[in-house]
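Left out: one protein chain. Kept in place: all the others.
Letters A, B and C mark the chains in the order given here, with residues in each chain numbered from 1 onward.
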C-alpha cells in the first residue's frame, strides 16, 4: 500500500494506547462510564486542565460529540453561530439541524471567526424589531485548530469569549484536533488556559492517537442537567465505556497526548519544507494539516507516489491538496514523499 | 474484584478479536467504512447470511443502531410497533422519539410479541375512521433474543412477518445479543434463515465478544437510499471504521461469533443448574441471561460473593435477579458462584 | 342536511363572536399578537382567572397548542406523562413525538389519571438504577374535561398537583373543552381555582363558540423564555392575530364563554334524558359529550334520522356512540333526535 498523507485517522492506535487496551483486556469493569479507567482518565484530564470541578464525558466521534453537546446546551429555539467553513456547517450531514437547531453562519477567515464581525452581527440582531420571527443565537462554535489548520491566538479567543459574555452566548470549542493546535508554534496558550476560556470543549482522541473517543469537558462542573440521558438519547453512550476510558487514561499519562501532537507537527513542518524547497506554494498552517497548491499535472504525478486528499479546485489548472501527519508518520514516509516531489 | 455476572459488556474483547486489532494496528487504511477489513467482514457476513446482495453497515452501539435504522426506514409520520418491555421503549432514553417517531406498544409475553395481537391491533387501526389523526404504523420491531432471554420460534417469526407483509410494515430485528439467541437450544433456525425473514436486522458485537460494534444487515440490498448520510447525520459514522471492521472480520472468521455464543450458553446452563440444584427457582431462559427469583435475604448474602444485577422487585421479600455469562465466563467463575450459593 | 350531534366543531361561530368579527373588520391593527383586541382579551382572561400576572398567548388549534406548550416547557430529554386515552397519545398523529418527546402512559380511569398510580410510577422510576437510560418525566398532562366527558374533582387535581410538586413535574391541563368541564354539575371549582392549580392550561375556543383559537395561560407569568419564538417555530403564530383576539375578546365579554358552555350542557342533559327515557344505557358524563351504548341495529336506524359519531365497538352487537352538543344545538334538534329515538 502506498504511503498515505490522507488523514490522521487512517492508522490504528498509538502503540502505548494499544498496549493499555491489551493490558486491561481481561479485567472486568463497570460499564456506561462507570469503569475505573474512565474515572481515572477524568481525573487526569481535570488535573491537566487545572479544572478540579470539571464534568467530563467520553463520547465516540466528532460529529456525535458536536450534535450532543450543542443540543444539550441549547434551548430548542436557539441556534449556533459558526463560520461558513465550520465542520458542523459543512461536513456533518446536518447532524445539528437534525436536533432542530439552525447553524447561523458568519464569514470564515482562514477558518477563523472574527470577534468584531460576531459582535456586529449580534448588535444588528438585537436591534431587529422582528426578533420573535428569528432564531435566537444561543452559542458560538469555533474549532481549534480550524478545519484549515489555522490557530486562534489567546487574544482572539478572549475577544470572542468577551462578546459571548456580553450577549449571554455559550462558547463551545470543537477540539477534534486539539492536540495539534496546542502543539503549534503559533499557539500562545495551553490546555488549562483554553479550559478556562470557554463553556465547553472537547479533546479529540480519534485524530490524536486513539482508535476512537472524544473527551467532552464542562470546565466548571457546568454540564447540562441529566447530561448522561442526553448522551444516551443521542445514541452516544458506550456500553463498554472502558474502550474510551482506557485510551484516554493512556493519552493523559506521561504527556502522551502532547507528545503525539508534537511529533505530528514536527513531521508536518518537514512536509512544508519539502514543498517549499521544491518551490511549490503552501497555505499558512502551523498544525498537522498542510494545504498545498498543486497544478493538476503535479497533483496527478504526485498521486503515483503517495496518497493525499484533494481539498478544493482553485482554478481550471490548480487544486488545493491536503497532506496530514499523525503519530504514525515516519522519516521513511517523508523520504517517500521527497522522492515523489523530486519527480515533478 | 469480585467475580461478576452483571452483564456481557463488563469484560474486554475476546482474545482473538483483540489479537486481530493488534495484528492490523500498524497498517494504514481508508476510513468511514471504506477500509479493507470492513469490506472483508461485510463479505464474510454476506456469506454467513447467504445474502450475496446484502447491504451491511457497521455502527458503534445498540441504541444508536436502533435509532438510525428505525429513523432511516420510516417515513417521518410513521411509528414503530414494539412490545412494552422492548429496549427502544424502556431503556434508550427516548432515542427513537428524539427522531420524531412514536413507539406504539403491544403487550409483552415474556419479552415476545404475539402475531395475533399484532394483527388484531392493525385491523382495528385500519378500521378506525380517524386514521388521519393517528400515527401510521410503519415497522415492527422485535428483539432476538428478547430482553428477558426468551427466543422466538421460526413459526412465530414467520407469523409476525406474514402480518407485516399483509399490512405493508417493515420488520426489523434487534440482534444486540443475536449470537446467544441463535445458539440457544430452543432456536429452530439459523442466521441465514433469520436474514431471509425480515427487512433489516443487526448482529450485535458489543455483547458478543467485541469492544464495540453492531453490524446492520439489509438482506436484499434494501438499505434506504443515502444510508451513509443517514448514519452520519445520526453521528454514527466511525472515522476509524477499521475498529469495527477488524473486529467483525475476526468474529466472522472460523465461527468465532458462534463459538463465543455457545460457550456463554453452556456456562449459562451450568449457572441454571447451580441454582436449580439449590432449589432456587429461575425463569425460563435458554440464552446467556438467567433470571433468578431470590429472597431479599438470599440476594444480599449472594452479593457478598459475586456481582449480579437486580432486575425488578417481585414482592416485599423477593427480587428477580439477573446473572449473565459471556465469552469471559470461566469454570472458576462458576466455582465461585457455587460457593456463594452453598452459603445460602 | 341532517341534524348533527357529531361534534362541537361542525358549526360556525357563536353569533356574538361573529358579530364582533364583523364590527371590527374594517379597523386596522397590529399583527402577531400585538393587536388591541388580543391585548384586551388577555386582560379579560387575566381578570377571569384572577391571575393578574398571567402570560397569555392565542394559538389556532388544539394539537398545535399541545405540541407547542409541551415542547416549550420540557427539556429535550424529558417526556410527558398522560393516560392511555389522552388526546396527545391517541389523536394527534404523533405531534408530541415529532418534537422529540415521549408520551409516557398510565392507565385511564374513564379518561382520568389516578394520583396514586402517578405517584407509584414516579417512585418506581426514581428507584430504578438505570435512570440514565430512560426518559426523564418532566410534565403531567391531563385533559379537563377528559376525552370521555368525565371531570376531575378539585381534590383529584390537588392530589395530582401535589405529586407533581413533590417530583418537580409541571402540570399542564388541556382545556380544549374547558368551558364544558367548568359548567358541569359535577365540577366543584371555577376557572380561577383551576388557574391556580397548574403550571399551564389552555382555554379552548374552537369547540366552545369560536371559529378557531385556543388561549394558552401561564398563570404566574411563567411562560418559557422566548415563548413567542417557540410559537413561531411551531408555525403557530397568526399573522392576523386579530382573528383570535377578537374572538376571545367576545368570548370573555358578558360571560359568553360560560353561557355557551351552560347552554350546551343543558342540551346534553336533555339528550341524556331522551335516551334514558327510552331505556337505552349511557356512560356517566356531565359534560357536552354523551356516550350511548347502542345495539348495532339501533345505531343504523338512528343514523337514518340524525348524525352522530361511532366511538368504539363494544362487542359484536353493540357500539358506543357519541352525541355532542354545542352553542348551536336547539330544542328543534332535540325534537328531531326524539323522533329518531321513538322509531327504535
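The definition used in the following text is that a residue touches a chain if its C-beta (ideal position, glycine included) is under 8 Å from a C-beta of that chain, and two chains touch if they have at least 3 such contacts.
No experiment lies behind these values; they were computed from the predicted model shown.
Screening C:187, C:211 or C:341 against the full complex identifies C:211 as the residue touching the chain left out. Within the complete assembly, residues 76-77, 79, 90-94, 97-103, 129-130, 132-135, 310 of chain A touch the chain that is not shown.
Where chain C meets the chain that is not shown, the touching residues are 1, 3-4, 7, 9-13, 15, 18, 21-22, 24-31, 60-68, 92-95, 98-99, 206-207, 211-212, 229-230, 232-240, 242-243, 328. Although one chain is hidden here, its contacts on chain B can still be listed: residues 32, 71-72, 75-77, 99-100, 131-136, 225-226, 228-230, 232-233, 237.
Assume only the chains that are shown with their structure count from here on.
The minimum number of touch steps separating chain B from chain C is 1. Chain centre most remote from that of chain B: C (centre = mean of CA atoms).
Comparing the contact residues of chain A and chain C by number shows a mostly shared set, over half of all numbers used being common to the two copies. Centroids built from CA atoms put chain C at 42 Å from chain B. With centres set at the average Cα position, the gap from chain A to chain C is 50 Å.
Shown for chain B are the residues that touch two or more other chains, namely 92-94, 98.
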